[in-house]
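All protein chains but one are shown in place.
Moving on, here comes chain A:
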Amino acid sequence: MQSFVAQPDEIGWPYSSQGNEEKRNLSLGGHVGFDSLPEQLVSKSVTQGFCFNILCVGETGIGKSTLMNTLFNTMFENEEASHYQNGVYLRPRTYDLQETNVRLKLTIVDTVGFGDQINKEDSYKPIVDYIDTQFENYLQEELKIKRSLFNYHDTRIHICLYFIAPTGHSLKSLDLVTMKKLDSKVNIIPIIAKADTISKSELHKFKIKIMSELVSNGVQIYQFPTDDETVSEINASMNAHLPFAVVGSVEEVKVGNKAVRARQYPWGVVQVENESHCDFVKLREMLIRVNMEDLREQTHARHYELYRRCKLEEMGFKDTDPDSEPFSLQETYEAKRKEFLGDLQRKEEEMRQMFVNKVKETEAELKDKERELHEKFEQLKRMHQEEKKKVEDKRGYLEEEMNAFNKRKAAAETLSLSQPVKKDKDKKNRSVNMENQSGVSASSSKVMMAKANVEPLNCQSWWQAIQCCTCLVHNATWRPGGLF
């Protein structure tokens, strides 16, 4: 017997898997026992429990919730959705189910408001975003330093059931657009909902039309796998029945002596589990009983890997550098990190610079404003000074006049006392003067009034002011030689 231990000098270190290694089939001498490996795997997964996530996409009222209830034979709680949502939003609900000793963590994601808006151009976006987010969460977990993937609650969507309305003609434009956006991200199984409104001949034509439209537009739907001989036959035949025409019901109707799940019409009873009535049984068989594990695998191996690759490429990771030498993740990571830090620093500098600039600007502005205010202040001060000076001047002027007045008054009084004879002359003079004055009086009375306005202000009291006024006025008219 040959030894299978690798000798360093014979084969080379590290152990190379390429080269002239021969794989040989050996026959066993007895029962070793590693044929229990599948059972070990199974018992491990049973203890762990299974996880399955279904996404139901379809118009409001098309029968998504009813079908889920029918498939899993449970009443998942569900309120009726309204047609008047502003947009599409996804509603995930997780349930723990158990059948014999197998536990299933089932998540059903509903698309609320799908197909109700008048403008449906953005309807697919929330769905794509949700799927991507689940992938992203898994990726983050995978990239962690300390990770616990075995414990991780996998929320990635394993299957998308797309509900097609039973118009009997073809797909709707929204269906085509949405499925094209989803086919590279998730396994799609299209189903015809409420199929009890299509007769057999119409159904045949409808199915053909739908499949041809999907093919001609390059929409990739999930194909049941035919590589495993045990299920390849049934899977192949089921592939030919796509899309499945389903009817859902949770109500039971008595048919013969059994109560079956069915819909009761005046013209007959549609039995959900009757294969000549609809394809419900086929769907259940394919989705749950045969291919559930394959769906999970496909999601992980194909859709998730595609997402991961795109995402990492976006981030700048490559498998081979320009010289086609394999890249070490570590080196790439280091390079990325340096770049990132460099970026950060630059950004910080920028921000600091901006901050400094802003501060300078604001300072300059404030200085300007200060200067302006200062100028204004100076100006006002000057004005004030001028005004004051003017007023002072006037006051001085008035005081002079007042003195002059008083002097003349005194002079006139002494004159009148010493020369009473000159009265007539005075009178004449007075009259002349008055005339003169009356000729001039218009302007001089104005002046007087002006003066009268000023003088009384310097008096201590009101009656004094009146006196001032009156005496001024009287003095003016009575003074020979006039005033000014």
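We take it that a residue touches a chain if its C-beta (ideal position, glycine included) is under 8 Å from a C-beta of that chain, and two chains touch if they have at least 3 such contacts; residues count from 1.
Keep in mind that, in the parts below, contacts and distances are computed from a predicted model.
**Q** Between "AP-3 complex subunit delta domain-containing protein", "WDR73 protein", "Large ribosomal subunit protein mL46" or "Septin", which matches the UniProt record of the unshown chain?
**A** Answer from the UniProt record of the missing subunit chain: "Septin".
**Q** Write down which of A:Val112, A:Val177 or A:Met402 is the residue touching the left-out chain.
**A** In the full complex, the listed residue that touches the missing chain is A:Val177.
**Q** Identify the residue among A:Gly268, A:Gly316, A:Gly342 or A:Gly396 that touches the chain left out of the display.
**A** Here the residue in touch with the unshown chain is A:Gly268.
**Q** Would you write out the residues of chain A that touch the absent chain, in ascending order?
**A** Touching the missing chain: residues 59-63, 80-84, 116-121, 123, 165-177, 193-194, 196-197, 199-200, 213, 216-217, 263-271, 276-277.
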